[in-house]
Each structure stands twice: as structure tokens, then as C-alpha cells.
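Shown here: the complex without one of its protein chains, the others still in place.
Presenting chain A:
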Amino acid sequence: MAEGESLTESSSDPNPNPNPNPDPCSICLSSVTQDSYLDKCFHKFCYNCIIRWINVVASKQSSASSTVTCPMCKTENLSIIYGYDGTYFQRHYVGKSLENSEFFSEAHRYRLKCYYTEPGDLADKLQVPRYWKFRKYIQHNHFLGDWLRREFQALIQVEDVDIIMHHTLGVVDSLRRDWLKDPKISTEKVRQAFRASIYEAVRPFLTGRTERFVNELELFVGSGMNIEAFDKVYIKHLGWKFLEINENEHDDEPSNENHTSAVPYLYILDEESDEN
């Protein structure tokens, strides 16, 4: 249109406030807050913006849809990918609101939150080294199945995780049988075999979270505790408060350490500000 040199916006614009974000969210037209990508076309939006759009679309439909049409390109997408921190990401599946699902409890929420927090010296506190040293791994852990189920439910955010749970239990059991047959095997070898086999088994399901899951599993089996006791120690260690889990906790131990609560890397699952 304009002939001659086409000045760029910033140099030609005398306006002291030129457009500061070249790549705004197409819903609010502001800089994207909490980067969220649709899983097929990878268009980027604010988490809250795209969630609101999904809710508006859903409210117009008679039956719940499991896809969202991208506002930019009309591609059908199944989920939003968000909370990517370089290694892990969160996934929100369209039409599956965690708030409404029966299975996703406060305890699941707390477990998921743990994956966004540094555990610190929890292994020593739970006496995990003793577990390996005194060969406690040859005993069957009765709580493992339930613990695994909750863990997978929290991480994958689906209710039915039985296949992965039994698969993992099977791996643990077969390792245990091997170790029973070979009492001379070194502790370090056992630990390495344990970690490697579990890693291999759950990696297809947990992808980027696998390494951390193996750590958490080692903490749980190493503690030798039941789920309730494990949660208590864990939560206390991080300095968090959860009503449902904490209600019966008394300060029976003299807490000489100065507790500061561990802050998760980012706020996941914040309440969606829905306008009615």
C-alpha cells in the first residue's frame, strides 16, 4: 500500500507504548498467562481463557463433547497441555473435569502436587537406606497395590488404572522372587535392578514423570509404612495442611526443626474463575 520504505511498527509509531507482545493469546489479546497448548494444532492460549471457551462451548451442547475446536484453526483437539516446566507437563482432557469426578479426591490432589515439589531429605526421614540394607525388600508389601492405584490415578488422571497397577505389581513380585532365590546378591545391585525394572515398566504411561515416580515408589516401599502413615510423614515434611488427611494429626512429637512449607513450582488445579 504505502510506497517507499515500509517502516516497522516500532520505529514509525510515535506512540510511546507500542505493542509489547507480538504473540498474544487470541482470546484475551493480552500476553499469554500460564501457557496452554491444544494437543493437535499446538495453538497457544492462556489456561483460563481456553478453559472458559471450552466451558462456554460445552454449555451450549446437549451432550458432553470430548473435543474442542481450536479458535484459531478449527482443528479438533482432545486435551490442553499446560504447566510445562521443561520436563513435566499437565494435561486437561476436554469434558473430563476433575472437580466433578468421583475418584479424584483431596488425596489425589495432594499426591499430584507432590510431583511439583522438591522432596528434600525425605528418604532419610523415612529410613529408606535401612530398607535396602536390612533386605526388607524380600517381604511382600500389602499396601503397595492401593498406593500404586492412587498414584497412577493422580498422575494419569483417569479412574481405571488397574492394568498399569497390576503390571507394576507383577514386576515388583517377580523381582522379589529373584532376590529370594539369590540371597547373596548385593544391596546396590538389588536397588539398581528395582529402579531400572520399574522405570522400564511404567515409562510408556508416565513419560516425563517416570523418574520422579520411581523415586516416590522407592520412598513408599522403603518407608515400610501404610499409606496413611506415609502421607502423614510426607505432608508434615513439606509443611502442608490438608484437612481431610491432617484432621487427626496431633503434635505429639516435639518439633524442634523450623518448618517452612514447601512451595510447589506452580499452582496447579487452581479454581477456574467461572462467571455465572
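In this section, a residue touches a chain if its C-beta (ideal position, glycine included) is under 8 Å from a C-beta of that chain, and two chains touch if they have at least 3 such contacts; residues count from 1.
The rule we apply is simple: contacts and distances are computed from a predicted model.
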Chain excluded from display, named as in UniProt, from "E2 ubiquitin-conjugating enzyme", "Cytoplasmic tRNA 2-thiolation protein 1", "Type II inositol 1,4,5-trisphosphate 5-phosphatase isoform X1" or "NAD(P)-binding protein": "E2 ubiquitin-conjugating enzyme"
Contact residue for the chain not shown (choose from A:56, A:163 or A:229): A:56
Contact set of chain A toward the excluded chain (per top definition): 9, 13, 15, 19, 24, 26-30, 49, 52-53, 56, 69, 71-72, 74, 275
